[in-house]
Each structure stands twice: as C-alpha cells, then as structure tokens.
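Sharing a structure below in structure tokens format, with a few things to ask.
Let's turn to chain A:
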Amino acid sequence: MIEFKLPSLGADMDEGTLLEWRVKPGDAVKKGQVIAVVDTAKAAVDIECWQDGTIVELLAEVGQKMPVGTVMATLLEAGEKSLPSLPASLPQGERGGSQLPSPLAGEGLRERGNAPAQRRMISPAARKHAAEKGVDLDSLTGSGPHGAVILADVETAAAQGAAAASRPAVAATTEVPSAEKGAARIAAMRQAIATAMARSKREIPHYYVSEDIPLARALAWLQTANSQRSMAERLLPAVLLLKAVAVTLRGYPELNGWWRDGSFVTAERSNPGVAISLRQGGLIAPALLDAGSKPLTQLMQELTDLVQRARAGSLRSSELTDGTITVTNLGDQGTQTVFGVIYPPQVALVGFGRIVERPWAEDGGLKVLPVVTASLAADHRVSDGHRGALFLRELAELLQHPEELDKEAS
Partner candidate 1 sequence: MSRKLSYREAMREAMHEALSKDPRVFLMGEDVGRYGGTYAFSKGFLDAFGPERIRDTPLSELGFVGAGVGAALGGLRPIVEVMTVNFSLLALDQIVNSAALYRHMSGGQFSVPLVIRMATGAGRQLAAQHSHSLENWYAHIPGIKVLAPATIEDARGMLAPALADPDPVVIFEHAGLFNMEGELPDDWTVDIASAKVRRTGKDVAIITHGGSLPKVLAAAETLAADGVEAEVIDLRVLRPLDTATIAAAVAKCHRAVVVDEGWKSGSLAAEVMARIVEHAFWELDAPVARVCSEEVPIPYAKHLEDAALPQPEKIVAAVKEMLG
Partner candidate 2 sequence: MTKKLPVKQKIEHRPPPPPAGPVPWDKDFALQLLLDMLRIRRLEEKAAELYGDGKIRGFLHLYIGEEAVAVGALHALAPQDNVVATYREHGHALVRGMPMGAIMAEMYGKQEGCARGHGGSMHLFDAATRLYGGNAIVGGGLPLATGLALAARLQGETRLTACFFGDGAVAEGAFHESLNLAALWKLPVLFCCENNLYGMGTAIERAESQTDLCAKAASYNMPTFAADGMDVVAVHATMQQAVAKVRKDAGPVFVEFRTYRFRAHSMFDAELYRDKAEVEAWQECGPLHTFTARLKAKGAGGVKGGKAKLSEKEFLALDARAQAEVAEAVAFAEAGTWEPVEDLLKDVHTPPPPGRPKEAQPTPGAGAAREHPSPPSSGRGMGGRGRP
C-alpha cells in the first residue's frame, strides 16, 4: 500500500488546503499524473502522484487544511493486491539490494530522494558562514560532494558580493497569496513575457540553423540504462538532450552567457534554462545549474524537481536569473521544428521538436530511425551562423555516443 502524502513544495511550505480531487477510488494513476489541486500559501498547485498505482481511498476532504506529510490518499502499487508496501517516505527500489558502503552523503541522498522538493545539501559551516556574511544560499551552486554547498562556495560568493540573489526575477511569481488572484498573476506574467520577448525581437539580431539528429543509439542506450533502474529513477530523453547541450556548449562559449551593457560576458558554467509552460498559461524558464557536470541521475531528479516547483510557483530566485542559454522542447506538442526567440540577456536558444520515426539514409541504405530536429536561434552580435552550425553538428555527434554523456558524470 502506498501512502500518498501532501508533499512539501518548497522549503517555506508547511501546510496546504485541498481544493479538488482529480481522481476517485478505483482510478488507475500514472506516475506524474495530477491527482489533486492544493492551495498553498503561494498558489493553487497541481499535485502529481509519484508512483503508478490504483487509488484505494481518498482520505483528505476538499476544503481540509493539513500539514505537509499528511496522508491524503492510499494507493495500491501497480500489479499488487494488498501486499504491505513500502512507506511512501522511501522511493521505490531502495529496499534490499546492496547499498554501496559510502560513508558520505549517499545515504542522506537516498533518504531525501523522495521529497518532491529535494532539500539542498548545505553544510553546517556553509550555513553559519552564509548567515554571518549575509549570503543568500539559494543563489549558490554547490561544488562539494554530491553538489553540496560547502564553505568554499559561500566564501567565493561573499567575495564576489553575491549579487545574484538581489537581481530581480523576470518572471518570478513569488507573492501570490491565493487562487482568487490567479487571473491577476497570469496577467502579470503575460506582461513580463511581453516585455522580454519584445526586447528580444527589438534588440537581438537572430539567426537560425537546424539539424536532424538520429536518436536510435541514444534511445537504445536509454532503454538499457533504464532497465536497471527503478521507476523513480528512470531517465527521460529530455535529460539526455539537456546534458548534451550543456556539454557541447563547452566548446562554444559564444553561445553560453549574457549580453550586458553592450558586450558579451561568457558564463563559466552552462546553466540551461528549461522552458516550462505553465498550466494556467504563461511560460517560465528556470535554470538547471551546471548541467554539464552533473550525473544524469541527478540531472533527472533536478529536472523533475524543477518542473514540479515551476508549476507550484516555488522556484528559487537564482534559478530564474542564472540561465546561460534556453532549451525548449516542444516535441510533446507535436511540433517538428522550433524557431525560438532568445530570452535576453541570453544569446542563444536550442529547440527540440518531436522525436519521430523517419526514413534515414545511412551507409548507402535506407532505414527507419527515430529522429529529432534540433534548432538553434542565436544572437548574431556574438556568434555567426558558421559556429552555430558547427555547434549543432557536434551536438548531433555527441548524441551518437550517449555513454559518453553518462561518463561525464564522474
């Protein structure tokens, strides 16, 4: 039996009010399916179920206010009748099997792996020092083991003045007290997007290139990799594409950074902003920090987490300001090619369309392969079409060696 508990959607959320059930007892639910709508202090949030299963009982009543962790519903696991199951506080697949004798944060990671909004690992010394120096920990990227924020990160940030935290978030919707104000919030977001996109088209001389990329190897590799993973840990193609973009960018600094005050500033790390369309309308592109150096598993967790929090309106300010490029994936909507609008002050956007089977000529023969069309919209003030084309070519090549992307993990 799975206990479905009210998740914490942000460090500052400690309770929520159930607005609506989207399921009823007996319904089969899929991982990621929205099963309820809950009003938090910030917004009405769609609550997704994190496991496949069948609803047994809805325990929470509409209108009920409950603390985080309250069991809202019980589910039978897919394929199970009434076996006593894992407590919901453990992700599936973490029972039994040998655990690596890692003396470090590995165990802590596993314990935290379930929390929808994963608690960031910040060392006590980093917390203490950050408090003393007035550094916003949310603005930091961890450089410690498993991405933990450590003392050195705080010291670096303190030395640099930690300006990031104070930059205004373009599309952040941080203060939305209730669902009634939703319309006003959407209008505000529309306005923010209008301003940014108008500026983009006004100021940025875009050029566009595109490339068809065969994904047979990448998808086969994913299938193999996923066969050894629990449901909760499976990798989606999107994460592979994101990682590939971030890694390829290392060779193309002119696509990764910001146009500020009349000149281009290269970013040290690549933080691809992931374009996420919101259910209530609008768009947000929070950044996956330092995606090029993170293991795929971690990246997948962070991506899931990011999407969840973007939709819950609980993003960190740094995630809204630290993007160095935007990656948009409109394949779900069925489109084949994306012609993106760059999100200023960034200077490039990579778009992916739908992965479809297409005839593909290779080695003098014709095959049917899954193919995706990747496009690049880039700022001509900083780079030229020649470099843009090389970038896509290299991206396509990298995706023929998916195992390389996993190797990057170490």
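Regarding candidate selection, all candidates are chains of the complex that A comes from, given by their letters.
We adopt the following convention: a contact is a pair of C-beta atoms (placed from the backbone, for glycine too) under 8 Å apart; a residue touches a chain by one contact, two chains touch by 3 or more; residues count from 1.
Values in this document were obtained by computation on a predicted structure and should not be read as measured data.
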Options 1 or 2: the chain contacting chain A in this complex: 1
Complex contact set, residues of chain A against candidate 1: 102-105, 108, 123-128, 143-146, 148, 150-152
